[in-house]
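Only a single protein chain was left out; the remaining protein chains are all shown in position.
Letters A, B and C name the chains as they come in the text, with residue numbers starting at 1 for each one.
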Amino acid sequence: MAARVSVDEMNRIMREDVPMAANLGIRFESIEDGRATARLPFREDLLRPGGTVTGPAMMAVADVVMFGAVLSRIGPVNMAVTTSLNANFLRRPKPGDLLADGRLIKCGRRLAYGEVTLVSADAPDDPVCHVTCTYSIPPEEAR
Amino acid sequence: MAARVSVDEMNRIMREDVPMAANLGIRFESIEDGRATARLPFREDLLRPGGTVTGPAMMAVADVVMFGAVLSRIGPVNMAVTTSLNANFLRRPKPGDLLADGRLIKCGRRLAYGEVTLVSADAPDDPVCHVTCTYSIPPEEAR
Amino acid sequence: MAARVSVDEMNRIMREDVPMAANLGIRFESIEDGRATARLPFREDLLRPGGTVTGPAMMAVADVVMFGAVLSRIGPVNMAVTTSLNANFLRRPKPGDLLADGRLIKCGRRLAYGEVTLVSADAPDDPVCHVTCTYSIPPEEAR
Partner (left out) sequence: MAARVSVDEMNRIMREDVPMAANLGIRFESIEDGRATARLPFREDLLRPGGTVTGPAMMAVADVVMFGAVLSRIGPVNMAVTTSLNANFLRRPKPGDLLADGRLIKCGRRLAYGEVTLVSADAPDDPVCHVTCTYSIPPEEAR
């Protein structure tokens, strides 16, 4: 099945609808049906003590990547909202770009659920953060 | 027991150590032992479609409020880091300031765990988001 | 506001509808609007290595206590189901009865969310486990 949004569309939707994520410099890199990846470029102001990337920046990229994975399935429905997000920080990333890879585990009529794995761009085999996330999908008539 | 950091110290620590939170305009309003509150002032760029405050901004304020609650107990130990954060979004806040109230549920030698409740400043009885959060505390010799 | 189920009704509902919880020996001790407490009596077969009560037994009592808190608000609607449960184990309880205290944080038309704190009956100030839990409430016409 083809994705119902493209990378360019998702980057535009992010700029318009999720400006906080766009302002962090996040950009989508790939979208396919039920899956999306994005990059959080390194910036000094996202560091925490010890030189590690701050948790809220990781949660922001995870949240918007899951938004992309949801829209890849249902199309550009901008009233989809996060209802829960559970982040587990597994190791402290070195300063550097982070990559987030999100996939749907379930996409029903009213709820979508999936997971996002974050890695350092230069150590793709060692997850730094794992997130699960539930999105609420508005009923057809409310879109 | 007296808090081991003051509101002014926490605002300074946030500016130096968690610049992303400081850049969102968050400021601490009260600290006592095991408890901290902060305000996320309203800004247009934190909105999501539908006029509601974006989830990652709520998670960022929850995370730093829990950081304040932890430091209120253990003092200004800047290597404490979040190991997990679980956010539940309960209703869509109207545009406006948000208040976050965090309290420790447990503070052991190596782990702290607590909860943060977020409300709209003009509707303090209706939680918009509830967060639980675990912090890892560095061993004495590593501080 | 008065609770819409009594302790006796909840114990009966548990025996009929949640036999696994009833079989663990759980019994409700108090119900008021938006709040419920229950006891998990000590049993040898609920121990884990090290003499501590097994996590799944704690999650079972938390789940059914939240069910009681939900029904205290909406009445005996037996199609309410858990959609998510997040348990944090804070210390290893000594062998002995556990008490669970659950309260609603939000109860909307379709979703209820709350928290449950578990303590050892003989150390009520030291939480052993903290649980947050979401219940899905069936629409009026489906009850």
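Everything that follows uses one rule, which is that a contact is a pair of C-beta atoms (placed from the backbone, for glycine too) under 8 Å apart; a residue touches a chain by one contact, two chains touch by 3 or more.
Keep in mind the model is a prediction, meaning the values are calculated, not measured.
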Per the touch definition above, residue among A:R15, A:R91 or A:R110 touching the missing chain: A:R91
Touching residues (missing chain, whole complex) on chain A: 86, 88, 90-91, 105-106, 108, 113, 115, 117, 126-127, 130, 132, 134
Residues of chain C in contact with the chain not shown: 17-21, 23, 45-50, 52, 54-57, 59-60, 63-64, 78-79, 81-89, 92
Missing-partner contacts on chain B, residue numbers: 84, 86, 134
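Criterion: only the chains that are shown with their structure count from here on.
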Chain nearest the overall C-alpha centroid of the shown protein atoms: B
Turn needed to bring chain A onto chain C - CA fit, degrees, nearest 5: 180
Chain whose mean Cα position lies farthest from chain C: A
Whole-Å gap separating chain B and chain C, where each centre is the average of the chain's CA atoms: 28
Approximate Å spacing (C-alpha centroids) for the pair chain A, chain C: 33
Two or more partner chains touched - positions in chain B: 86, 88
